[in-house]
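Left out: one protein chain. Kept in place: all the others.
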Amino acid sequence: MTTVDQPAPARVREDNYLTAGYGWKSWFLTVDHKRIGILYLLSLTGFFFVGGLFAVLLRLELLTPEGDLFQSETYNKLFTMHGIFMIFFFLVPSIPTTLGNFFLPLQLGARDLAFPKLNLLSWYIFLAGGAFTIYAMLSGGVDTGWTFYTPYSSTYANSHVIAAALGIFVTGFSSILTGVNFIATIHKMRAPGLTWFRLPLFVWSLYATSLIMVLGTPVLATSILLVFIERAFGIGIFDPARGGDPILFQHLFWFYSHPAVYIMILPGMGVVSEVVSCFSRKRIFGYRIVAISSLAIALLGFLVWGHHMFVSGQSIYAGMAFSLLSMLIALPSAVKVFAWSATLYKGSVSFETPMLYALGFIGLFTIGGLTGIFVATLGFDVHVHDTYFIIAHFHFIMVGGMVMAFLGGLHFYWPKMFGRRYPEGIAKVCSVVVFVGFNLTFLPQFLLGYLGMPRRYHAYPEEFQVLNVLSTAGASILGVGFLIPMLYLLWSLKFGAKSYGNAWNAKGMEWELAATPPIAHNFTEVPTWTDEAHDYSKLTPTTEETPSHAT
Amino acid sequence: MQPETAAQHDPTLAHHFESHRQQHEASLVGMWAFLAQEVMFFGGMFLAYTVYRHLHPEAFVVGSLTLDPVYGTINTAVLIVSSLTMALAVRSAQLGRGKQAALWIGGTALAAGIFLVIKGVEYSHKYHDGLIPNFAWHPSETSAPSLEIFYSFYFVLTGTHALHMIVGVALMAVVAIRALRGRYGPSNYIGVEVLGLYWHFVDLVWIFLFPLFYLLGRHLG
Amino acid sequence: MQQDLSFFPEAASRGAHQVDALTWWLVGMGTFFATLVALLVIVLSIYFRRSKGKMPVPIEGSIPLEVMWTVIPLIVVLFTYTWGAKVFVDVRTQRTEGMRFFVTGKQWMWKLQHPTGHREINRLHVPKGQTILLELTSEDVIHDFFVPAFRVKTDVVPGMYTTLWFEPTKVGNYHLFCAEYCGTKHSAMIGTVTVMEPADYQVWLSGQPAGLRPVEAGALLFENLRCDTCHAAGAGQRGPALEGRFGGAAQLEGGRTVDFDAEYVRSSILEPNAEVAEGFDRLMPSYRGQVTEEQISHLIAYIASLAPANEGETVDADDSPGTGATEGSER
Partner (left out) sequence: MNEHNPALRHDPELAHVLPLRTYLGVFALLLVLTGVTTGIAYIDLGVLNTPIALSIASVKALSVILVFMHVKFSGKLVWLFVIGGFAWLLILFSFSLSDYYTRSVISGWGG
C-alpha cells in the first residue's frame, strides 16, 4: 500500500518521546515502552559493571596459583555473584527489555506494547529482585554458585542464600511478564498488512524468546522457591538425610536454565540478522527458514537440559537421550550461521561498528556453539565437565556472542533512540579491542579445561599458571574495551552529531515510518505495511550512494 | 456497540488499542500465556511430588491416611461452587448486567473465604497432631520415616494454592467494584473474563491436589 | 606430577586414549567448521565490500543450499553422537571384575579404602594394569571425583552410590580433584593418585597399617550393632534371613518387590520402615546417626558376602590381599 520506498524525509522532530515530559515522574511512572526500555538500559548497565567488577577480581585472584588475594570463601562469593548478576540481571533481560522493549512496537506499527502498565510493573519487579540480590551481596554475599545446587545451597551453605533466592525468584516474574507482554503484542498488535512472514527477524527472535520466558521461567521459580522454603522453614525437600533427592533440584533447575541460554542468544541472533541485512544491503538469505529456525531452537531447547547432568548420577539412558537431542540443536543454528554468511554473497558490505560486532558475533558464536557440540558429546563431557572448558564454552557464546550482539545492536539503534551519533572511529577501534581481548581471555581456558583445571577453584596447581596469566591479561584488555563504549556513548548524548533521519538507510517500519527519535505514541496514525521484511531490493543507486554517515 | 468515532474517548478502551476487539483478544492471549506459565509453575511442584512418591511410596500412602477426606471433599465442593458462581459472573458481565456480575463475584469470594477457613482449620489440626515439618513435628510412632517429605509437599502445594486464592480474592474486589460502576458490557467484559480464567485455573489445581493428597491411600485405611 | 607447561594432559589410563581419540575427532571437526565459517565471512564480506555504483543483488534463498547445510551437519553430529555415546557407555558402565575401592567424599576431603582394608585420605595408591572399581558416596554435599589423567569423573552424591572404573597404564602421580563445587574449601579438596607397579604396590601395602577388610569390618559391626540378634543365620528369627539375598529380590509388604542391592541395604539400615519386608513387623530400629557411610559400606560388603545359609559364611575364604577383590557379590 502506501509504503515508503525511499528513506523517510529527515523530519526534525523536537516533540519526541524524550521531550514529551520532564521530571522524575515522567520517567518513573511512564508507561511509554521506549522510556521503559531506557530505564532498563540504565539498570542493566549498572548490573553489568557490577558483574564485570567481580570478573576482574576473579581474574586477579587467578593470576597466581596460590589463593593469595582473597580467602577461598570470598572467591566463592565472587564467582557466585558474578554469575548471578551476569545471568539473571544482565544477560537474560539484556536485549529483550532494552532494544526489544524499545523497538518491538515500532517494528510492529503499534503505539505501545499490549500491556504498558504491566511493562512498567516488570521493571519495578526487576528492580525489587535486584534489591534483594544486592542486599544479599552487601550483607556478605552468597557462595552457592549461580546454579544453587542442593543440598549445599539448601542445607550446608551459611551465606545469604535466602535473600539471593528471593531476588532471583522475583526477577523471574519480571521476565515472565515481559514474555507475556511480547507474546500478546506480537499476536495482536501488528499493523494491518504486517503478516507473520513480513515480520523482521528481530521480532521472530523475540517471539521465540518470549515463549521460553513464559514456559521455562516458572520452573526456575519453582526450583528456587523450594530451596527458599527448605532454608527459610527448615523443612526437608532436597536433603538426602530426610529422604530428599538432590538430583531432582538439578532437573528442575536445568529445565529452565538450559532453555534460558537460548533466551540469552536468540535476541542476539535477531539483532545480528537486522545488522547483517542492513550493512550488506540484502534480505537475509532464506528469510523464512531463518525465522522458523528461531522457533525450532526454542522448542528443541526444552528437550536437552539433562546434558548438564551427564555425570551427576542421572541414568545413562537419560544421558544418551539428552545428548542426541542436544546434537540436533546444531541444525537450526547451522541454518542461521550459514544464512548470515550467504547474505554477504553479492551484497554491498560496509563495515560500520554494528557490522563489525555482528561479524565478530558470527565467528565467536560458531566457536562457542561448536564447543557446545563438543560438550554435548557424552564421552568428551565426562572429562571436561566442570572444568574451564565449560567456562570457555559459555563465555564464547555469552560474551563473544550475546554481549557483542548487544553492543552491536546498541550502536545500530543508538541514532534512532537518541537522535545522536556515536563517534564512529573510536567505536570501530573499540570493537577490535573487544574482539582481541575476548579471544585472549577465553581461548586459553579451553586448554586449561582439557588439561583438567576444575572451575570454581580459588587456588590451582602451578602448571596451569601460564595459561591463567594469559587469560587475565586478556580480561584487562576486554575490560577496557567494554568501558570505553560506555563513556563515548554517554558523551554522544550531548555532543554526538545529530541524526534525524534514517541513519543507516535501513529498512523496516521503525526506520522508515517512525520519526527520529520517535514521538511519544510512535505513529500519528496506525500505518499499513505491506513490504517484505528486510526488503533492500528496492534500493536505487541514488539512495545507495548516500554515505551512511550523512544525516 | 460503540460507534467508531467514540472509540477515541471511550474510557474502557486503552489508548494504544485500535478497537475493543483488539483489546479483548490481546488480553485473552496474554492471559492464556500467563496461565501456561502457571501450569509450568505448579507443574514443577507436581513433578517433585511425583518423584518423591516414586521414591517413598509408603510415606505417601501413610501420609494420605493422616489427612481428613471430609475436609478435602467439602472443600472440593466449595471450590466447584465458586467456579460456578465465577462462570455466572462472567455471563452476567457478558450480558451487561454489572450489579449481577458484582453479586456473583461476591458469592465467589465468599466461597473462597469458606475454603480458606476450612483449610485453616485443617492446618490447625495438623498443628495439634504434630504434623507440621520442622515447626511442630512429632508424628505418632507407627508413621513412615519419610512422612516429613509428604507433609512438606502437602504444605508447599496447598500453601501455594491458598496463596493463589488470596490473590484471586484481592483481584475480585477490584473487578467487582468496576462491575458496579458499569465498566463491563457485551463488547467489553474482558476484565471479568480474565479474572474468571484465573479463578478456574485455581480450581483446576485443586482438582488434582485433592485425589493426589487425600485419596491416594484411602483404600488401605 | 606434571610440572612443565604442556597443552595436552598426560594420558595414564586405557580409557584416556579412547577419550583423546574422540577429542581429536572433535577438534578436527570443529576446526573445519569454524574455519569454514570464518573464511566465508571474511572472504565474502571483503570481496563484496561496498563500492560506488555496485549494487547488491537480491537473492531470496536456495533450497538445495539449505538442505546441504542441514544434512551435512546432521550426518556429522550423528556420527559424533554415536562415537561419544560408545565411549560414554564404556566409561560409565561399571565393570564387575576388579579391585573394589570405597570412596567417601566429605567436606573437604576424600576418604578412600582399599579392598584390603587399608585406608588413605586424599591419596590413593593403585597398581598399574589392574581394573580399579570405585564405589562412591558422600557424607554431606555433592562432590565430584575427577582424575584428569584418566579422563574420568563422577559426581559423589549423598544418599546415593555412584561408580567409576579405570585401568591405569602408566606409573606416576596424578591429580585428584573435586570437580563439583562443595563449599568453602572446594579447591582444597584435592589429592593424588599414585600408580605403582603391582609388585611395588604389594610392598607399599605391606608397609601400611592394615585395617580390617571391609567384609571383616562389616562382620564385626554386624555383631557390635547387634544386627545378629534379629538377623542370625537361619529362618524363624525376628528379622528376615540375609544369607544369599544380595543381588536377588526383596519381597515387600503390600506386594512390591525391589532389588536387594546396595541402595536397598543402605536404606534398610537408615530407614527400615520405608520398605518393610513381607511377613515381618516393623521391629527394626533406624541406625541413622549411629553409622558412618563407610561403616554402612562395610555392612553392605558383609551382607553381600553372605552365601546361602547352608553353604556357610565366606568371610574367611580367599584373601590374597589386593587382588582378590571380586568376592561375594556376583549375580
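Letters A, B and C mark the chains in the order given here, with residues in each chain numbered from 1 onward.
Just so we're on the same page, a residue touches a chain if its C-beta (ideal position, glycine included) is under 8 Å from a C-beta of that chain, and two chains touch if they have at least 3 such contacts.
The structure presented is a predicted model; accordingly, all values stated were derived computationally and were not measured.
When the whole complex is considered, the residue among C:His125, C:Lys153 or C:Arg213 that touches the unshown chain is C:Arg213.
Among A:Arg59, A:Lys188 or A:His393, only A:Lys188 touches the chain left out of the display. For the chain left out of this panel, the touching residue among A:Ala128, A:Leu303 or A:Ala520 is A:Leu303. Residue A:Ser315 is the one among A:Gln71, A:Ser139 or A:Ser315 that touches the chain not shown.
As for the chain not pictured, it touches chain A at residues 187-188, 190-192, 215, 219, 247-248, 251, 255, 302-303, 305-306, 313-318, 321-322. Residues of chain B that touch the chain left out of view are 1-4, 7, 18-22, 24-25, 28-29, 32-33, 35-36, 39-40, 43-44, 47, 50-51, 54-55, 69, 73, 76-77, 80-81, 83-84, 86-88, 91, 94-95, 186-189, 193, 196-197, 200-201, 203-204, 207-208, 210-212, 215-216, 218-220.
Note that in this section only the chains that are shown with their structure count from here on.
Chain B and chain C have CA centres that are 46 Å apart.
Separation between the centroids of chain A and chain B, computed from CA atoms only, is 35 Å. The residues of chain B that reach two or more other chains are 56, 59, 145-146, listed in rising order. Among the residues of chain C, those touching two or more other chains are numbered 271, 274.
Partner chain B is touched in their complex by these residues of chain A: 110-116, 176, 179-181, 183-185, 187-189, 214-219, 221-223, 225-226, 229, 233-237, 242-245, 248, 251-252, 255, 521, 526. Per the touch definition, chain A reaches chain C in the complex via residues 67, 72-73, 75-76, 143-145, 147, 149, 151-152, 155-157, 240-241, 243-247, 280-283, 285-289, 310-313, 316, 319-320, 323-324, 327-328, 330-331, 334-335, 337-342, 344-351, 359, 362-363, 366-367, 370-371, 373-374, 376-383, 385-387, 447, 450-452, 454-463, 466, 536-537, 539, 541, 544-545. Residues 254, 256, 271, 273-276, 282, 286 of chain C touch chain B in their complex.
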